[in-house]
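All protein chains of the complex are present and in place, except for one that has been dropped.
Up next is subunit A:
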């Protein structure tokens, strides 16, 4: 591609491409990253074959099936992938990079809702972004593995369209497949139950003088998960209370703390 005076950013070392999403957002992406989206790569190469000289660096590639929020995530994942033309690292550098990537990936998946994950998979499939598709597919598979049918249905909003007697018959036929999971799940559940504690409501005490006042800076309102519970959910008397700390490292870093 020939760029004479049209080049908007002469100091940038890598070429950039512009992608337009379904909600008409424009994204400027480095060529190296955009080329990982094979659909984009194909489009770019097709465009290159046809009239090149007139275009310069202002080609905008339309992605009518991809929303901007989804593209943002895919681009940031693409940037973290090892570049194909990078010099081979020795073991040390490879390990460090692997660790960093794993941390990044965990962070990415942590707050992902099922709907978002599915949007990412659809988009990665449309863009033919192999590494991204593989990664998000695996994340989805992880949500199915070792989970009960009820959990998977609820998590992904799958409608059960079997008649109850049909499902019963099916479960019986496939009892051999369910057996392991349910036995194991029951075991896991028992372990989990042993670790949780329940809070009992002791009751409300009346006639205490002077009445305690909730500090002005404490949060009020409804609990976001259950609107029957008012904030603050847990409260104890006193302000300016020093928190507890573990013995190993105290708040002041001195050998002893009073």
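The rule is simple: contacts are C-beta pairs under 8 Å (C-beta built on N, C-alpha and C of every residue); 3 or more make two chains touch, one makes a residue touch a chain; residues count from 1.
Going forward, contacts and distances are computed from a predicted model.
One chain of this complex is left out of the view, and of "Small ribosomal subunit protein uS9m", "Aldehyde dehydrogenase NAD(P)-dependent protein", "Origin recognition complex subunit 5" or "F-box domain-containing protein", the protein name its UniProt record gives is "F-box domain-containing protein".
Taking the complete complex into account, A:67 is the one of A:67, A:80 or A:101 that touches the chain left out. Only one residue from A:25, A:105 or A:131 touches the chain missing from this view: A:25. Contacts to the hidden chain, counted on subunit A, fall at residues 23, 25, 28, 67-70, 72, 88, 90-92, 113-116, 118-119, 121-122, 125, 137-138, 140-141, 144-146, 149, 152-153, 156-162, 167, 170-171, 174-181, 183-184, 187, 246, 248-249.
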